[in-house]
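Below is one structure, written out as structure tokens; comments come after it.
With one protein chain held back, the other chains of the complex are shown just where they sit.
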Amino acid sequence: MKKIEGVFAPVATPFGADGNIDFGKYAENLAKFNKTGLAGIVALGSNGEFTMLSHQEKLDLIQAVRKGIDGLLIAGTGCESLKETIELTKGAADRGADAALVINPCYYKRDLGEGTLEKFFIAVADASPIPLMIYNMPGNSGVNLSSNLVLKLAAHDNITGVKDSGGNIVQISEILAGAPEDFSVFAGSGSYLFATTALGGKGGTLAVANVAPDLCAELYALCVKGEYDRARKIQLDILQLNACVTSRYGIGGMKAAMDLAGFFGGLPRPPLQPANDAARADIRAQVEKLGLLGKYR
Amino acid sequence: MKKIEGVFAPVATPFGADGNIDFGKYAENLAKFNKTGLAGIVALGSNGEFTMLSHQEKLDLIQAVRKGIDGLLIAGTGCESLKETIELTKGAADRGADAALVINPCYYKRDLGEGTLEKFFIAVADASPIPLMIYNMPGNSGVNLSSNLVLKLAAHDNITGVKDSGGNIVQISEILAGAPEDFSVFAGSGSYLFATTALGGKGGTLAVANVAPDLCAELYALCVKGEYDRARKIQLDILQLNACVTSRYGIGGMKAAMDLAGFFGGLPRPPLQPANDAARADIRAQVEKLGLLGKYR
Amino acid sequence: MKKIEGVFAPVATPFGADGNIDFGKYAENLAKFNKTGLAGIVALGSNGEFTMLSHQEKLDLIQAVRKGIDGLLIAGTGCESLKETIELTKGAADRGADAALVINPCYYKRDLGEGTLEKFFIAVADASPIPLMIYNMPGNSGVNLSSNLVLKLAAHDNITGVKDSGGNIVQISEILAGAPEDFSVFAGSGSYLFATTALGGKGGTLAVANVAPDLCAELYALCVKGEYDRARKIQLDILQLNACVTSRYGIGGMKAAMDLAGFFGGLPRPPLQPANDAARADIRAQVEKLGLLGKYR
Partner (left out) sequence: MKKIEGVFAPVATPFGADGNIDFGKYAENLAKFNKTGLAGIVALGSNGEFTMLSHQEKLDLIQAVRKGIDGLLIAGTGCESLKETIELTKGAADRGADAALVINPCYYKRDLGEGTLEKFFIAVADASPIPLMIYNMPGNSGVNLSSNLVLKLAAHDNITGVKDSGGNIVQISEILAGAPEDFSVFAGSGSYLFATTALGGKGGTLAVANVAPDLCAELYALCVKGEYDRARKIQLDILQLNACVTSRYGIGGMKAAMDLAGFFGGLPRPPLQPANDAARADIRAQVEKLGLLGKYR
């Protein structure tokens, strides 16, 4: 299969006024992403509000993205139960996903020790027709997948990489130091794409790539070419925008930034809330500072 | 409606060898619970593995419990999206649930501030045909519902109580000090049922009530009658069994204890694992010490 | 020795305008406490700003309290190093302390596992001329002393009790269930004095006892006499004042409340700050509501 490498956007899911997925707007966003430097799209990532969607909506979305993009498609398929995770992963493969991004189950935290999580990922990898990327997202899941666990999983033929959204650069370094050469270690946020790539990472799937796809792709390409000074500058420049669309204002903030950059962002699905006026002013300032206002209109 | 008061078992969901819900075993368990001192049943609590079940399985379970029990039925209906939470709550009401136990959405932790959670609960309460109990379960959700938030929600006509599984006795005290007289504050674990009731709580929904229903009901009844010395003794006596079926061995441990006490426990749904041999030996010792071995066979 | 039982005030340390300890004001406060229902005084607790004081200041303070009070004197003697802890404990004994309250070292958290902490407490207990109370204060130290550890330590002849300021009522219950009858389990905050005593605790050392000593002593006495309804009422009534002098406004808040109640509070030692105006208004409202304004003038 094609190598999982480069910068991916974990696309937002557009909703219409009736609260349902707006597939038309979705297709328009994808058409715009096709013209950027992105290597591909992650559907049903955290930024795609995957926990807000029904099983059927998830399958429909994967199909829509597959039709809408030229590049690689990674589909988020992790659920609390092993059974549903396997079903969704197979459904994603049937609909043309190149790989599955699998987050760990996390509700029963005390029952989900490292041995249990290892069994979970191995079972999904064994059953999956497409390669898996492990998805570590401790900020949302409340569970961290240690470098030790990820390195064990990296030995499986059908586990091809990890998207680490914990941002612990030591943990990321430990994975890079111990994993096979072709194991793709991805930054899970635009705020440490430079550090991850400089240490040997193969790309990232970044909320901020929904707003500034070309800047993120350029940062990565410069690192790969060894042009660290220019890459560093972009990294430091995008920190504030990155914070606006992640830690500072969440999904609502990311969607507001997409609207400002010329994509369709719209409203998140409740209980998630849209960005308020103060947040929008902050976001607009960052979008403008990077010359992104209306750039993708 | 009937008052939400007394001890409830958050019933386990039995699975067959094929991984599907075993409604026959479920009915047998319920028939046994009907003969105990329990005030009712909570279906689809954390101990019912609600996050492992599909929307349709949840509706089927509620219907099955309604048919199977004489007492009150509280159904867990909280989901990540507001839309699905309301749909499930209405579905539960249609199937005869007396109240809905609603956990807060929790995946997008940084997006779910107290104001947003308040809106969520108010929207569900407004839309629900049956009264709501707030479900605070920070150990699993990673989010605590403060006494301040719970007291705001307690003012809503259709919000009738809180099940607090955080175990912070100060927070529970603050709710009891500030809530209306008819607001039911429930202990969410058997390890602080005594303290909660002594402070004015109205009952509990307790994992350990799946194993020792009559002992839990007696503890509560003694507190209500002011017989604190006898109640305290039961409280201290059940701490170790309570730990076995919650913090120490989780769902697998609870199901193993149910098997030992004469209910059907069986296997949890993967990735959850059954208790291992060392755990079973510990659990058996506690079950025996309390004279519960085979008591409900 | 006299039994460690009842309510103790962890006295504040008064500072003069020059930043030094004001022993005159200290003596005045102690004289007032002598007339209350308190069982004794804890010098050099967290509320006594012990980490702000030099070794010599600590010794001087212990001497001053011993001269100033009729009841029991417990002196806080825990330091980061074992050597200094033993020296200070011996110094406290020389100056007439009845018992030593020993907090665990906590700076090197990852080096201080339960086995290491056990060795620490055993070494202090072996070397100490006076009995030890273990001091668990996870909110400040960042380390929790588990019920398992405390129960191991409770077996030592020279370890006589625990002051648990973590407020985890299950942990407190587990200690009460497993400890020898004469082991004194103390509530470390006024917010769970009722629950702790109802479960079998022997008293408390409470910030709020610096402001409302008689109310706290009464709450405890009522519990001991089995008058739970009256005790519960006091418990729920003092929650807000208790929060003001602990979690809400810290040491500065406690000293402001002492001033309002008629003791000398004054300024904390920097970097600790006095309560600001908004805090003082909140504190005053709570002090007034309980009829404590100027009560001890």
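Letters are used for the chains, namely A, B and C, taken in the order the chains are written, and counting of residues starts over at 1 for each.
Going forward, contacts are C-beta pairs under 8 Å (C-beta built on N, C-alpha and C of every residue); 3 or more make two chains touch, one makes a residue touch a chain.
What you see is a predicted model, and the numbers here were worked out from it, not measured in a lab.
Peer 1: Which residue from A:A27, A:A123, A:A221 or A:L239 sits in contact with the chain not drawn here?
Peer 2: A:L239
Peer 1: For the chain not shown, which residue from A:F23, A:Y228 or A:F264 touches it across the whole complex?
Peer 2: The single option touching the absent chain is A:Y228.
Peer 1: Have a look at A:A27, A:I122, A:L151 or A:A198 and name the one touching the chain we're not showing.
Peer 2: Missing-chain contact among the listed residues: A:A198.
Peer 1: In the whole complex, what residues of chain A lie against the chain that is missing from view?
Peer 2: 167-170, 173-174, 176-177, 189, 191-192, 194-195, 198-200, 226, 228, 232, 235-237, 239
Peer 1: Quickly run down the residues of chain C that touch the omitted chain.
Peer 2: 19, 46, 51-55, 80-84, 105, 107-112, 116-117, 119-120, 123, 139-142, 247, 250-252, 268-273
Everything that follows uses one rule, which is that only the chains that are shown with their structure count from here on.
Peer 1: Per the centroid of Cα atoms for each chain, what is the distance between chain A and chain B, given in Å?
Peer 2: Each chain reduced to its C-alpha mean, chain A and chain B end up 35 Å apart.
Peer 1: Using mean CA coordinates as chain centres, what's the chain A-chain C distance in Å?
Peer 2: Roughly 50 Å separates the two chain centres.
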